[in-house]
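Provided herewith is a single structure, encoded as structure tokens, for subsequent inquiry.
Here is chain A:
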Amino acid sequence: MQDHVEDNGANMISLPSYLFLSFIMFIAGLVVMVARKNIIAILLGVELILNSAALNFAAYTRFINQNLEGNIMSLFIIVIAAAEAAVGLAIVIRFFQLKESVHIDDATQLQA
Partner candidate 1 sequence: MQASSNLLNWILWMPFIGVLGILFIPKAKETAIRVWSLINTTVTFALTLVLYAKFDTTVPGMQVPFNISVPWIKSFNIFYKLGVDGISLPMIVLTGLLFLICVLSSWTVKKQVKAYFALFLFLQSTVFGVFFAMDFFLFYVYWEVMLIPMFFLIGIWGGENREYAAVKFFLYTFLGSILMLVGMVALYYASGKGIDSFDILALQGGKFSDLTLTIFGATFSFAKLFFVFLFIGFAIKVPVFPFHTWLPHAHVQAPTAISVILAGVLLKMGTYGFLRIAFPIFPEATIYFSDAIAWLGLINVIYGAFCAMAQTDVKKLVAYSSVSHMGFVMLGLAALTVTGVNGAVLQMFNHGTSTAMMFLMIGVLYERSHHRWIVRPDGSKGFGGLYTQLPKFSIIFIIAMFASMGLPGLSGFISEALIFLGIYERFTTITVLALLGLLLGAAYLLWMFKRMFFGDVIEECKSYTDMNAREIFYMLPLCVAVIVFGIYPSPVLDVMRASVGNLVSMLAKF
Partner candidate 2 sequence: MGLNYLASLSHFVPELLACVTMFGLILIEATYKEEHKERGLFFFAAYIGFASVLTFLCLNLKHEAVAIFTNSAVIDPFSTLLKIVMVLGTMGATYLVSQSKDIEGNLRPEFTIMATGVLVGGMLLSSANNMLLLYIGIETLSILSYVLASLKKSDDRSSEAGLKYSLYGGISAGIMLFGMSHIFGVLGTINFTEIGVALQELTTVQVAILLPSFLLFLAGLGYKIACVPFHMWSPDVYEGSPIPVTTFFSVVPKVAGLAALIRITTVFFSHEGAMNMGWVGILSVIAALTMTVGNISAIGQRSVKRMLAYSSISHAGVMLLGILVISEVGIRSVVFYAITYLFMNLVAFYIVSFVNDKYGNDHFERFNGLIYRYPVMSIMMAITMFSLAGLPPFSGFVAKFHIFNAIVIKKYYVLAIIAGLNSVISMYYYMKIIRLMVLKPAESEEQISGFSLLNQGIIVSLTVPVLFLGIFWEKIMLVATNAKIFLE
């Protein structure tokens, strides 16, 4: 990795910190998706993952690539994540209406 981070001071948060944070978010999102049984929670996990990516883009733009592309990516991720969450929630609501449950274990009707 090219290492020409602009070190403006010791109090500045460095790129690795961002990356670590986003990695934690990513893992957390995965764990939530795997471990939680509530569908809403799983949707939240998705959001976590998406945001970790958005954070990465922003961080990389800030520290390495001084162009807008990363920031635009982050913006779009936020927007689309919202859209996705909206549709996801709509489907969950539908699911809830039918099953009266937002428990993921109830979504096992389709089996191989």
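We adopt the following convention: a residue touches a chain if its C-beta (ideal position, glycine included) is under 8 Å from a C-beta of that chain, and two chains touch if they have at least 3 such contacts; residues count from 1.
The candidates came about this way: all candidates are chains of the complex that A comes from, given by their letters.
Given the structure is predicted, the values throughout are model-derived calculations rather than measurements.
Note on chain A: across the options 1 or 2, its touching candidate in this complex is 2.
The part of chain A that touches candidate 2 in the complex is made up of residues 1, 22, 26, 29-30, 33, 39, 42-43, 45-46, 49-50, 52-54, 56-57, 59-60, 64-65, 67, 69-70, 72-73, 76-77, 80, 83-84, 87-88, 90-92, 94-95, 98-99, 107, 109-112.
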